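Here the complex is missing one protein chain, while the rest keep their positions.
And then chain A:
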Amino acid sequence: MNDTNGAGGVHTDPAALRELTELATAERTEVGPDGAVAGYRAGRTLRLGVELRRQLRRRRTQLVLAFVAVLPFILVVAFEIGQSSPNRRSGGFVDLATASAPNFVVLAFFVSGTFLLPMIVALFFGDTIASESSWSSLKYLLAIPVPRHRLLRQKAAVSGLLSVSALVLLPLVSLLVGVLWYGAGDAISPTGDAISFGDSMLALLLSTVYIVVQLAWVAGLALLLSVSTEAPLGAVGGTVLVAILSQILDQITALGGLRNYLPTHYSFAWIDLISTDIDWNNLASGALSSLIYATVFLLLAGRRFARKDVTS
């Protein structure tokens, strides 16, 4: 392939070379005691802001966040097109969605809880290292050098930040949309109990926190796969497949108590919070289960990445 600009377009000016040589002759490199060049500190490499800029300028980040922000509007449109009876006091979460703003937020969580939210987390975490591998940019980051544990930590932190943003953006926009369309009324639980708007805000806040904690296992698994493969699709898809498998197994009641060990078993325990009298048992079990999975996966990811031969 010929250079698109032609040989004349892309060339080095002899003057530039002279300048560089003069500069290089004039500038002496200073070195620190650890052998690093002056100005380099491991703790300053790949700062969160830099990594965040790298990720935010990616189209997939922008699309995911935009989709999450638009989803509530799509839901509203769906309810407006379809037949909905306002002020209903009965039915499931979907039937109750138009009862009030908090109910609308609950619906948004409810419809996105099985697939969308795990997928978003899997996307941010699974893609983060694997995409650098696929662009071959990982080796240049490591040669800066960004210490490996730091690279993993910073990337996980930014992925976490982006995931949390998406998970917070969804209820926030839903709440806004809900208040505009359905008003700031009481939250109605599927059992017919009414929870005041103020209390429901607290419940929704706690629900969001729980969902973030519960999805930690997805983050851990996605990161583990991300350091294990050079294909971003493999890491993201693999994680989503595991989540789906877990949900499928959870449907099989014959497994009985074994289902409690499935990582998605407690994924909807936050519903317990939409109640006037909160039972914390399932919430605590869900948080514990997710944290154990996440810790194991994250430690494995860290160990694997620290020892891995980077060949791409």
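Definition applied: a residue touches a chain if its C-beta (ideal position, glycine included) is under 8 Å from a C-beta of that chain, and two chains touch if they have at least 3 such contacts; residues count from 1.
To be clear about the criterion, contacts and distances are computed from a predicted model.
A single chain of the complex does not appear, and UniProt lists its protein name as "Alpha/beta fold hydrolase", one of "Alpha/beta fold hydrolase", "NADH-quinone oxidoreductase subunit K", "Cytochrome c oxidase subunit 1" or "Solute-binding protein". The hidden chain makes contact, of the residues A:T128, A:S189, A:T208 or A:T239, with A:S189.
Taking the complete complex into account, residues 1-5, 7, 9-13, 16-17, 19-21, 23-25, 27, 29, 31-32, 34-37, 39-47, 50-51, 53-54, 57-59, 89-91, 132, 135-150, 186, 189-194, 256-258, 261, 271-272, 274-277, 279-285, 287-288, 291-292, 295, 298-300, 302-304, 306-307, 309-311 of chain A touch the chain not shown.
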